[in-house]
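For chain A:
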Amino acid sequence: MNIPTIFGICASMLIGLGLYGIIIQDQVLRKLLSFNLVGTGVFLLFGVIGRRGAEGGLGGDPVVFGLVITGIVVAFSATALAVALLIRLHEETGDDTLLDEAPGEEEK
Partner candidate 1 sequence: MSGLWDLLTILFVSMGVFFFVAGTVGLLRFPDSLTRLHALTKADNLGLGLIVLGLLPRVESPQDALKLLLVWALVLVASANSSQLIARKVRREES
Partner candidate 2 sequence: MTGDLIFCAGLVLLILGLAAFVVAARQPFPAVVGFVVFGLLVSIAWMCLAAPDVALTEAAIGGGVTGALLLVASAKLGDPSKRGQKMKLARGFHVLVILLCIAVSAGLIAVVLSLPERAPTLALVALDPLESTGVKNPVTAVLLAYRALDTLLETVVVLLAMVGVWSLAKDSDWAKKPAFGYSPERGGPLGLLASLLIPVGVMFCVYMVWTGSDHPGGKFQGAAILAAMGILGLVAGITSVPAVTNARLRWVLILGPTVFLVAGLMGFASAGYFLAWPPEFSKAVIVLIEVALTPSLALMLGLLVAGPPRHSSQL
């Protein structure tokens, strides 16, 4: 058991947890948080691969780390756009979910 392996397991579990949140949550903000958990898990998985590729006196594979930096910034932009969409939706409808109708009515 070495350090990259520990973080690899952590990343895998983060992806599973986030996926669960994306499917189960009904508020969009919570779905966004879960989506970011999945994103972080994927980045960490990249980081593990990069760390294992350490060679030539470097701490890891710089190509992979460069990709992850790009990924973090893009993920933030996507999150910000999604938050703006969500707030506008909330202003229009007073709702912060994507449900078509109140489920209570559906059951009746």
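A quick word on the picks: all candidates are chains of the complex that A comes from, given by their letters.
The rule we apply is simple: a contact is a pair of C-beta atoms (placed from the backbone, for glycine too) under 8 Å apart; a residue touches a chain by one contact, two chains touch by 3 or more; residues count from 1.
Just so you know, these numbers come straight off a predicted model, no measurement behind them.
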For this session: Could you sort through 1 or 2 and say which touches chain A in this complex?
Result: 2
For this session: Using the touch definition up top, name the residues of chain A that touch candidate 2 in the complex.
Result: 1-21, 23-27, 29-30, 33-34, 36-37, 40, 43-45, 47-56, 58-70, 72-74, 76-81, 83-88, 90, 95-97, 99, 102-104, 107
